[in-house]
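All protein chains of the complex are present and in place, except for one that has been dropped.
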Amino acid sequence: MSIQQNQTVSVLIAEEESPGKKDASDAAVMLRYIGIRLFSALLTVFLISVLVFLAISFLGGDSASVLLGREATPEVLSSARQKLGLDRPLYERYFSWVIAFVQGDFGATSASILAGSPTLVRELIAAPLLNSVILATLTFSLTAIVAVWLGQRAGRKPGSRTDRTISSITMALASLPEFVAATLLIFIFFYMLRLLPPVSLVPAGTSPFERPVILVLPVLSLSLGLLAVTARQVRAAVIDVSQLPYVQAARLNGYPEGAVTRSFVMRNSMAPTVQVLALVFIYLFGGVIVIEQVFAYPGIGNLLIRAVTDREVVILQAITMIVAIVSVSLSLVADILVLFLVPKLRTSR
Amino acid sequence: MTAARTVALSLDDITVTTRSGDSIVQNVSIDIPAGSIVGIVGESGAGKSTVALSTLGYEQAGTAISSGRMHLGDREVTFPAKAFVSDIRGKRIAYVPQEPAVSLNPSTRVAASLISMRRLHGMDADISYIRQILRSVHLPSDPGFLRRYPHQLSGGQQQRLCLALGLACEPEVLVLDEITTGLDVVTQEAILDEVRRLATERQIGVIYITHDLAVVAELADRLVVMYAGEIVESGPTSEVIRRPAHPYTKALIEAAPSHRRPSRVRPLDGIVPAIDARPSGCFFAPRCPLATEICRTEHPELGDLSDKHSVRCFHTEKVEPVLEPQLRETGILVEDPKVLLAIDELTASHKTKNGRLTVAESISLQITEGECVALVGESGSGKTTIARSIIGLHTFDSGTVSLGGEPINPAVRSRTRDQRRRMQFIFQNPRGSLNPKQTIQEIVTRPLTQLRGLGRVDAEREFFSLLDEVRLPTSTAGKLPRELSGGERQRIGIARALAAQPDLLICDEVTSSLDVSVQAAVLELLRELGRDRGLGMLFITHDLGVVASIAHEVLVLLKGRICERGSVSDVLSKPSHDYTKSLLFSAPSLQRAADRIGILKGDEDEDRTRTI
Partner (left out) sequence: MIKWIGRQLSAGGVSLILLLLLIALVIFGPLIAPYSPTESAGVPLSRPSGAHLFGTDTLGRDVLSRILLGGQLLLIMSLASTVLTYLIAIPIGMIAAVNKGVVDDILMRGVDVLIALPAMLVLLVVLSAAGSGIPIIIIGTAIVRIPLVSRVTRAATLEVFSSEYVESALTRGERIWSIFIREVMPNIKEAVFSTVGLSFTAAVLIMSSLNFLGVGLQPPSPDWGIMISENRSIFEMNPYAVLVPTLLLAILTVSISGTWDSFERRSGAKRTKTPVVPKVRASAR
């Protein structure tokens, strides 16, 4: 604390400032902020790519021997390795993988290469990716709206009956594993009420929107837990802001409760809320993997589990990188949004 | 703004209680005449902010304004008020909060906040009005300024903006809650001038709440002294300051250090009773030198001395006039003192976003045995960094620090155990400087074993003698820091430093978080310890009054450089540097207030001003 005190050298009469170059330096402050965030995002993506590549290359052993089984002769194995490019040095493989990835070439599955008719991962991923994006976006929109509303309600009067009710329910929901929530929902809406289908198959070449009813249960089961987590975070942000002196000052200045909530509490809790929502979107992907499995929904989660069981390293790499890039970009967008919401970050002193 | 209005606001018999039924504030009645300033003074726990908030019908969590009435012009509000009329808050009574930096909406620009305030109360929000309001509190009104956010303003500007928000709707009453706490004295003086001018020009009734008697003594027309939730004395400022009728008021005046000449402060023993532990008789009785049987059994009522002056005391006629500050010895009492600490050309800096920022430059000073050197400066003057550099918590850039003639390593880690023992640091914040999970005995014993290598038995014996030395009961030993009051904690900080048997104490703003009466006791304790043990002391402070009551030598810091140095009497009476002069001029002073009143009112009771 005492260090901070000394960091600003107070001027005897510190009332004047040079207003001339203010705008220019504001822009500099903003650019600097965005620059740092952008750099850090790129670094993160790079690190993830290295880690994913290393993890799979080192720990995963030899996908050729895995695919061909134990009985394969050394000759067959080495020719398989050659076909898969596993005989080249590690860094070379990494760079060719990255360069190809950047160009949109995610490679072909190992099994298909060995079989002689390469199936491109890109083609394999395209449809499931779209399906997952549909599922995730629907869930996210529903969650964001309801959770922000609930969190605001609960945070406005901490300790009140409304708050306690919302908090207990969200706490229970937040700790339920997605597949447990989904199983319970299937039990209620299919076995008991016969209202909604228990599986969400999407025939190849069609869109889930052709039978929107199949999306209801997956979205619902994903939303429950996510909603709870988000609402609790929003509530915490609202409580943090409500306890600040300027909120009290607003009440003392005669602002009615509605205006205090709108212009003081909500306005200033928007930044933390945006950051929470970005994190939630990332977290959402984890749930998507599980939920797609529950409902046999053909998305990347489903594909991912198959890739893991089949040891299809290339698919795993591609999906991990896509998810990483999407989530890092989302946090970047959230950070830039925050920049516009918090004047202190984008203006010079 | 009609001249016919005499009383702007009157509070009648206000009582605020907690949910458990204890009263925080009881039976408070105050009249605030239009165009005049009423000061409410009291130490922490007096209930002064609660009173201020009740004028706005505002109840803090867990409390309720349970009874009383309020008259605002022709309007009457009876408490408990089911719905406090919102056109009063901000429009007719405006509140200016304590900490401007956190009291302004961080995402609203200067103009927008004022416009929103005026619109809220249905007033014309034309930009020309906004400019006018800003100009009235001496803030710039150019477009660039209007577009600024609160964090782009200086502390003084932020407080002026708060004041402008308060004035935005032309209220009849302004409630100012410790608005200058945390500002440096020069800015404080400017803000106080503003308040004075606004009250007269606009005929606003002002309630000024503060713990600092000196501030209101120069500002207010009437003083209301509060103690443990009730008014103990109220009257015209001149009368209350010159001839206090309540022993507490008198003690408060005597405990306040004066920066005009080196003098001792007179401490007041004991602490303000907690809300649920107030005695059945007079609340002040346990600390009162005049208390008799009746004071302990019966609760005194507020009685009138004259039509303007009232007091809550059974023995008001026995209250003696205020003693003049007792002059103190300003020479060093040790014969042929050796130099303990010598600092030569010390320069220190901090790392910031834009490179290193030098906060202290070419600082040289010497401290001998038994000598107290005060380092005075505003926040940001670099004084704390200098102290931390000496003790070894901050690595300085250049210069030397010598202890007993030997240069010592800048980093505390690289100093010898004996060097660390000989120099001890007392921290600003007694709450933060004691580990909340350790008992007092653990805290104070640690240096005994660590720095002096005492065994358990010796350490324990020494611990109890230290407790005695800082005047704390032995029952303190097993307590945790949070069970002690601020003053007691600071005594523990002193005991911990003494445990090392140091030659030199470095005291960093050690009294700035304490109440006046407690501050006086801590200052006296330190002064006596310095004298009895022949300790050298480096006393870091922003308060010239504190300097006057303890220092021998004074160094004044301005932006990291020493701008003036000299003996305490010289610096206080014949300052040479303009900065020192402005500090001395701006610092509020009870004596100056009393003198000013004395000049105005003539010499009614001459005997009072005679030095004792």
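Miscellaneous remarks
A and B are the chain letters, set down in written order, and residue numbers restart from 1 in every chain.
Heads up, the rule we're going with is that contacts are C-beta pairs under 8 Å (C-beta built on N, C-alpha and C of every residue); 3 or more make two chains touch, one makes a residue touch a chain.
Bear in mind that the values here come from a model prediction, so they are computed numbers and not experimental data.
Summary of contacts with the chain left out: across A:Y33, A:F101 or A:Y283, the touching residue is A:Y283. Although one chain is not displayed, its contacts with subunit B can still be listed: residues 57-62, 64, 80-84, 86, 391-393, 412-413, 415, 417, 420, 424-425, 427-429, 432-438, 446-447, 450-451, 482, 496, 500. Residues 1, 3, 40, 43-45, 47-48, 51-52, 55-56, 58-60, 157, 168, 171-172, 174-180, 183-184, 187, 191, 243, 248, 251, 257, 260, 279, 282-287, 289-290, 293, 304-305, 307-309, 311, 313, 316, 319-320, 323-324, 327-328, 331 of subunit A touch the missing chain (whole complex, contact as defined above).
Simple rule for what comes next: only the chains that are shown with their structure count from here on.
Centre-to-centre separation between subunit A and subunit B, using Cα means, comes to 50 Å. For subunit B in complex with subunit A, the residues that touch the partner chain are 53, 56, 58, 86-91, 94-95, 97-99, 102-108, 116-117, 120-121, 142, 144-145, 149, 151-152, 154-157, 162, 165, 184, 186, 350, 352, 357, 359, 378-382, 384-385, 388, 394, 428-429, 432, 508, 558-560, 579, 582. By the touch criterion stated above, subunit A contacts subunit B in their complex at residues 1-3, 5-15, 19, 22, 244-246, 248-256, 259, 263-264, 267-268, 341-344, 347-349.
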